[in-house]
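Sharing a structure with you now.
Moving on to chain A:
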Amino acid sequence: MDEKIISKQNLVNFCKDIVANGHNLLAPGKTEYNLIQDPSEIVLDTKSKPTKASYKTFVFPKAEPILYYKRGKNDVVMLDAKVDEKKTVIFGAKPCDTNSFNILNKIFNWDYKDDFYNERVKNFIVIGLMCEYSDRYCFCTSVGSSPVSEKGSDLFLVPIDENNYAVRIVTDKGKEFIGAYSKYFTEGAPEKSKAAEEKVKQPEVAFDSKQVHEWLGKNFEHPKWDGVGDLCLSCAQCAFVCPVCHCFDLVDEDYSYTEGRRMKNWDGCQFGHFTLHASGHNPRDIQGKRYRQRINHKFKYYVDKFDEILCTGCGRCSRGCAVSIDIKEIVANCTD
Partner candidate 1 sequence: MEELKKLAKELLENKTVAAVIGYQQVDDKRTKPIIVTTPEDASKLVFNEYCLNNLAVYLTKARIKNLAKQNGTTLKLGIVAKPCDIHAIVALIQESQLKREDVYIIGMNCHGVVKDYGMDFSGETLATKCTPCDSHKPLYSDSNLGEVKDTPKVSDEVLEKIQAVEKMSHKERFEYFKKEFDKCIKCYACRAACPLCYCQRCITDKTVPRWVESSPHSRGNFSWNVVRAFHLSGRCIGCGECERACPMDIPLSLLNRRMTETAKQAFAYVSGRSLDTPTLVGSYDVKDSDELFM
Partner candidate 2 sequence: MKVGYFPGCSQTGTAKEYDISLRKVVEKLGTSFDEIKDWTCCGATSAHVTNHMLASALAMRNIMLAEQQGLDDIVAPCAACYNRLVVSQHETMTQPALKTEVEAVLDTKLNKEIKVMNLIELFQKIGKEKISENKTFDIKNIKAACYYGCLLVRPSSITHFDDAEQPSSMEELVELAGAKTVDWNYKVECCGAAHTLARRDIVLDLSKKIIDDARDHGANVLVVACPMCHSNLDMRQRAMKRAYPGHKEFPVLFLTELLGLALGMKEKELGIDKHTIEFNYKELAAEKAAV
C-alpha cells in the first residue's frame, strides 16, 4: 500500500482545488457534516468529538424522491428520479464513520440493488482521518474496528508531526483521485505514521460480540428488555444519527391537483407505529420489544445475514439520547 505525505498548507490547497474542480466537499462541522465552500474553514482535529449526526444523509438521504407521477382521469404516468452525478469528497471522516460503507454496501446490494445508494457511493471519495478522541460512549474496538481503521476510506490521513500528514492510499479509486493533485504530495514515510498510530489510545473492549450474538440467540424473551423499554422515550434519534441504520418509509406526496412524487424517507424502529399493521395489530407494541429489535438487528440478525455487525461503535446514539440510554452498557450486559 502506498503512502504519501502532505503538508498542512497543501492540504488546504488540495481542498481548494477539489472545490474549484466543481466537486462537493464535505467535512465535519459542529452538529453534522457540512458542504464546504471555503476550505480554509476546515479544522482537522483528530481529538474532536464525533459530529452529532453522521454523513449518512449524503449517501442515503433523509428524504429523497424516487419517482414522480402525474395522474390523468383514468391513468397515471411515472418518471424515475435520478441521482445527482456530482463527485463528492468526504474529508476528515472518523474511522467509525467510514466503516459504515462496508456495512451499508451489503444491505443495499443484497436481493435488490439500490441504484440511488450505489450511484452516490460510486461518486464518493472518502478521506478518513485517524481518531484520538475517546469518551465513555466510544466502543469501536468492541465491534471489530479501531481508531486507526482504514475500512471504508479511499485515502486515510495520519498526522505525523505538527505540519504534515501521512496520506495512505487505501483504494485504487483513491489513488486515481489524487493522481490529478500529485503536486501537493511528497513521498511518504510509513514508519512515522506507524509510530503515530501506535500512540493512539484505543477504547477498551467492552464486550465480545460473539458472546453477545450467542446470548441474543438464546434470550429473545428476557425481562431485561422491559427495563430498557421503560426508560426509552420512543424517538428515532438513535437510528437517525446512526451511520448504518437504514430503514426507510415510502410516502406518496401530491404537490398539485395532478402531480406528485414518491418519497423515500428515513424511518426508525423505535417509533411505536413502525410495525403498526393496518389491522390495528402491532407486533412490537411495547417499547421493550422495540429496543430488543434494535439490539438484535444490530448484533444478531445482520451478523447472521451478512457476517457484519450493524454498528460502527461510534457511540452517537448514546451520546445524543435524551434519557442517557447507553447502548454499549446494554450490549455489554447481554451476557449471562
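Throughout what follows, contacts are C-beta pairs under 8 Å (C-beta built on N, C-alpha and C of every residue); 3 or more make two chains touch, one makes a residue touch a chain; residues count from 1.
On how the list was made: all candidates are chains of the complex that A comes from, given by their letters.
Just so you know, these numbers come straight off a predicted model, no measurement behind them.
> Any idea which of 1 or 2 touches chain A in this complex?
So the candidate in touch with chain A would be 1.
> Could you list, by residue number, the parts of chain A that touch candidate 1 in their complex?
Per the touch definition, chain A meets candidate 1 at residues 30-32, 52-53, 57, 62-63, 136, 226, 229-231, 233-237, 239-241, 249, 251, 253, 263, 265-266, 268, 271, 273, 286-287, 320, 322-325.
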